[in-house]
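The structure's right below; bear with me while I get my questions together.
A single protein chain has been removed from this complex, and every other one stays in its place.
So that you can tell them apart, the chains are marked A and B in the order they are listed, and the count of residues begins at 1 in each.
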Amino acid sequence: MTIRPEALPTQEMTINMGPQHPSTHGVLRVILTTDGEVVTRAVPDVGYLHRALEKIGERVSYAQFMPFTDRLDYLASMNCNCAWAWTVEKLAKIEVPERAEYLRVIVCELNRISSHLIAFGSFTADMGAFTPFLYAIREREKVNDLFEMLCGNRLTYNYARIGGVSADAPPGFLEKTREFLDYFEPKIDEYNELISYNKIFVNRLANVAVVSAADAVAYGLTGPNLRGSGVAFDLRKDEPYSVYPKLDFKVCVGTGERGTLGDCFDRYMVRINEMRESVKILRQALERIPDGPVLAKVPRVFKPPVGEVYFRAENPRGETGIYLVSDGTVNPYRLKIRTGSFVTMNLFETVTKGLMIADIVAVIGSFDIILPEIDR
Amino acid sequence: MKEPGNPVEAQSIFEILKGKFGDAAVDLQAEGFSPAFVVVAPASVKEIARFLRDDPALSFDSLMCLSGVDYKDRFAVAYHLYSMANRHAIGMKAFLPREAPSLPTVDDVWPAANFQEREAFDLFGIVFEGSKDLRRILLPEDWEGHPLRKEYKYPEFYHGIKV
Partner (left out) sequence: MSTGPAHGTASGAVAAPAGPALPGPEAHVLVGNADLFVNWSRKSSLWYLLFATACCGIELMQAGASRYDLDRFGAVFRATPRQADLMLVAGTITHKMAERVKRLYDQMPEPKYVISMGSCANTGGPFYKDSYCVVKGVDLIIPVDVYIPGCPPRPEALIDGIMKLQKLIMRKKNFGDKA
């Protein structure tokens, strides 16, 4: 005897995927309304890590704000540090020495690699495969060693300064970086063999949460999320800053190779390919880095001119834009940080309609959000 | 490097807006502002936003950033717009009075605006009329006050814990 589905009355459940959850990449709360296993509505509730960075920015000086930018996106600290430094330099029209710019690009790309490694590792761990996480951390520890050699810390570096960087590369740093690149480049192929084309992994990601190119632009997606939907826009190529115009690399775009263009698998592959491109950029930067000073002369009590500036940098999680309003005093007047993850959450409710609960985990991981970027 | 489309200068964008909307396009802030800001009247923010997005010469299809600012005598909402096709950027600003600041929402023009408008509401108290969802986003639901206002006083206690 078959039971007709419409004969059974069902009721929707409201489940809390609470702030403490192993797969939410931080303290994100998602309020799910589900019909059995299928999600009818997923509302994100953010703010559990709101630490008032923007208000702090109004109370400390420009140089003192640099350690706080570390905590903005702690997996891409160098990128955030340099974004803040570039913003203030754009406002005050400070000329940065070329060696400092090359060092900034080197650490930004190394940090991009280590951020994508964690994104890759924790994403596959969420999908149920724990081994790639340990492999990723093994590589990341080597990058941590390089950073420790350079600036002393493993996670929140506070390396960039307004006008340059805080310390020159110690002897042996550039050679060790080259060794790391030679060691790391074949590992990317190892990851592809290990997990990327695994049948179960692909089935969990293909055709899940497809975001079309027009939607991606309208909803403000940036970075690998935007490129995963087929839009070939990379700030390093299209609105270049620092020494990126001199470096040659490809923009990695999703191709819809397994499933539809713009699904979770595309976003994941964009990150894997970006690691390869970062290795290319690093090799070129290591060849071309000139000698010279690493810090421009900036007055002790730094008062930039009155004005407003908006600077965008390509961070591993999207575009980090800093809107800085200055009134000529030692503290910024208003500091607004626009981060990739915060704007990506706009799309979350639309894109998760009709998915299973397990797919919500895939969506969160494929967007590679991180909570301090959302909450600041 | 991608070939840029046809970027349009800020002054010309201001002229176009002035021609189409008259007094709603109030002013151009160019000196010391990067990108330049077109100051618009708050009530016409939605029509101007729609025009900026749909006009083929301008085609600002991407809202980069939406932020509230508290100039001491008035509030402002600053929009940073970017065109993927033409590779140009412009800022749009609307000044609001300090008591009861409100203006129409742009989240039907650029859906990217929704969370950022909620943040401006949460931290400044600026009301976006017609928004599909205007609630506090970063602070707890029962928080009192709008912290990023310049005159905000930090509370003593919250739920029994010292702030």
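Following the convention adopted for this analysis, a residue touches a chain if its C-beta (ideal position, glycine included) is under 8 Å from a C-beta of that chain, and two chains touch if they have at least 3 such contacts.
Since the structure is predicted, the reported quantities are computational estimates derived from the model, not experimental observations.
Between the chain not shown and the residues A:R59, A:K250, A:R288 or A:K353, the one that touches is A:R59.
Interface note for the absent chain: among A:H50, A:R99 or A:K336, the touching residue is A:H50. Annotation: of A:P22, A:P171 or A:P290, A:P22 touches the absent chain (contact as defined above).
Among A:V38, A:L134 or A:I200, only A:L134 touches the chain that is left out of the view. Where subunit B meets the omitted chain, the residues involved are 139-140, 147, 152, 154-155, 158-159, 161-163. Across the interface with the omitted chain, subunit A contributes residues 18-22, 26-27, 47-52, 55-56, 59-60, 67-68, 70-71, 74-75, 118, 122, 133-135, 137-138, 140-141, 144, 154-156, 371-372.
By definition in this document, only the chains that are shown with their structure count from here on.
With each centre defined as the average position of its C-alpha atoms, the distance from subunit A to subunit B rounds to 24 Å. Residues of subunit A that touch subunit B in their complex: 46-47, 50, 52, 54-55, 90-91, 217-220, 231-233, 237-240, 245, 305-310, 312, 319, 321, 323, 325, 334, 336, 338, 342-343, 345-347, 375-376. Residue ranges on subunit B touching subunit A, taken from their complex, read 1-2, 29, 32-35, 37, 61-65, 67, 69-70, 78, 80, 84, 87, 89, 91, 110-112, 114-116, 119, 123, 136-140, 147-148.
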